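One structure, pasted below without further comment.
With one protein chain withheld, the remaining protein chains of the complex are depicted in position.
Going by the order they are written in, the chains are A, B and C; count residues from 1 in each one.
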């Protein structure tokens, strides 16, 4: 497993909606070895304030040359990224962490909420291309329609069946995307999820109940992303702490205590 | 005396040479009241690092709407300014300090070295327009020709007689600009100077010797620019400290201990 | 867009013992000159209180330059307590300060207990002064330079002497350069201080690697600014849990959010220091920002948030 500290070059910054920006980064070293579910640590500035890198899921990786991250503007780090222009440098460390295990051949369901959709597109592009894989159902939830238009098209192009839900009802189901999961679950062999913790808690609960394998990509504040600072602890099963950056960010739903 | 904290808008950033950039800033409040020799404190970034504002002489003030600063890239604050683009905001406080006293009607000499040329152009544009003022001699020194080409033209347009010197001999006198002063001094009523401390020390010495009035614009590291922090002390005559931001930046050469 | 609030503006007035302020936002000593320096940039009457530059009996010239250095998210200063001295303060600075319709607190410093007491006595007779803040970070010259601010007995003695010399409200300003700041706070409380304020600057240093000299002529200086906020907040929280007199939080406060952290930790008021330099509008913005926060939280008074930090998870 190779990791790199690489000065990527911004190739494009596409505004998918008011709050969602997609950065295309020339980063051949990282792109060459990235796997779905892994992430990068990006320097969000050129001074010592902010000091720490921010973690971002790898959203796509192209022809071993470029990768994409999807950025939701939350605070100043993400705002900085959204304002970068083509040609700018962006220091990355990656690919980091344990990704999704997409070796399944049965039908799968990907369920993402908000910015949690980011790693699922890379995963969708890497699902085994056996006939059964037409049976890839993707459930995408967000606050409003604008965030989903471009993204749901892209999942469809990978041959996935897409269902959507929005908080404001402007697209698809009016309400939580997790509400759509029970109808989809029967026949699904594995569920992959990323999104708000509450959503993933619901998804994990439904899967565990139905005894369906579930992998979830978790978040924690990180200083290093390398397993060195031990800052990104979460409550794991068996009364242990897991480190999101190293043991995760993708965990088997059974490894986690969802409501500590 | 009115001072403002004003969010100026960058209108243009002109690169005069590799290291010299001229910023034109829409700042009507400050521009309306600025006088030659005064300065502004500029926020050189949008985060808390760097923390402090940096002082810049007012280089020109136009029709009460815009002002210009001339920036020499030294460290990260000045680099930040040189990389600003039209439309960007730049917070200024100003106009600050005591400016030049250009009420003289006799002939004057302006002698500037390097970035010290900045405040002299504003001064040249404000010299009394009496007939005698054709007798305004300007001595401009710099490392190399590139820094002086545009600037010396502009002084000429204000009716000044310009002489130059460069360290590398690429324009005018090959050596220190202060070497040209003795030949110019006779008949001059007042000398205004800004530049490296060593140059101003020489200039002040020559003037005091010849009993010619001399005003010099000094530098000191500043935190506030307002006379509040007392950080910008220099050795004044009479065993006192003077504060560059409030008592200066322009001092009568006799107020200063040049070699403390 | 937030809907226009129909709630009445929240109560912002607070008391530091006998000292009543219209709002909890003060400016810190040494960072706001004698007030007049900011007249064009700050609406002085909006300040809860204005704490003036530390005053000594005699004028002090201060340290030789260089006196300030920028550091990462902070600055070092070695001003050396330059000030105009008591007499010129009273005659040249107080007339303006009396006009600015803000509470005026005079920060005092001395080399001996007697000097502190004499300063307090003389300032008590001056009209327009609402309180004294004792800067105990100076070395005691008579005791061989041991700092008043690091030995509890000495802090107690200064506090007592000042309290005996004045009937003005007295705030004791604590140094952070100690193992246990609560011990110093208790010493001040037991000696009659009406409030404590903290923190003063942390001792720091910077070196110019090209000249191989310190960047300050005084070699060491006081570190202030956002860099020190986490330390200041921790000390304020510790002190607020220890003493029962009001606590004034100081250290790296530049935004309403910063100030609110200190209020939640138990400070009854805050002082804005270094931020006045890089953003003179800071104190006013903080005042407005606290009001907005109180409105959002549905609080009708700033007292509803002071000391309400929840420490159980």
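Going forward, a contact is a pair of C-beta atoms (placed from the backbone, for glycine too) under 8 Å apart; a residue touches a chain by one contact, two chains touch by 3 or more.
Predicted model, so just to flag it, every value in this text is computed and none were measured.
Asker: Consider the whole complex, including the chain that is not shown, and state which of C:131, C:226 or C:280 touches that chain.
Answerer: C:226
Asker: Any idea which of C:38, C:89 or C:293 touches the chain not displayed?
Answerer: Candidates C:38, C:89 or C:293; residue touching the omitted chain: C:293.
Asker: Considering the whole complex rather than only what is displayed, give the residues of chain C touching the chain that is not shown.
Answerer: Counting over the whole complex, chain C touches the hidden chain at residues 64, 71-74, 76, 150, 177-180, 202-207, 209, 211-214, 217, 219-220, 223, 225-231, 233-234, 237, 252, 257, 260-261, 264-265, 293, 305, 308-311, 313.
Asker: For the chain that got dropped from the picture, name the residues of chain B it touches.
Answerer: 48-49
Asker: In the complete complex, the non-displayed chain touches which residues of chain A?
Answerer: 1-5, 43, 48-53, 93, 220-224, 226-235, 240-241, 246, 260
Here is the rule we use: only the chains that are shown with their structure count from here on.
Asker: If you tally the C-beta contacts for A-C and for B-C, which one comes out higher?
Answerer: If we tally the C-beta pairs in contact for A-C and B-C, the bigger total goes to B-C.
Asker: Between chain A and chain B, what is the gap in Å from one C-alpha centre to the other?
Answerer: Chain A and chain B have C-alpha centres separated by 54 Å.
Asker: So how far apart, in whole Å, are chain A and chain C when each is placed at the average of its C-alpha atoms?
Answerer: 47
Asker: As a quick test, compute the distance in whole Å between the mean CA positions of chain B and chain C.
Answerer: It comes to 36 Å between the two C-alpha centres.
Asker: Using the touch rule from the top of the page, what residues of chain B touch 2 or more other chains?
Answerer: Those would be 48-50.
Asker: Give me the residues of chain C that touch two or more other chains.
Answerer: 72-73 - these are the residues of chain C that touch more than one other chain.
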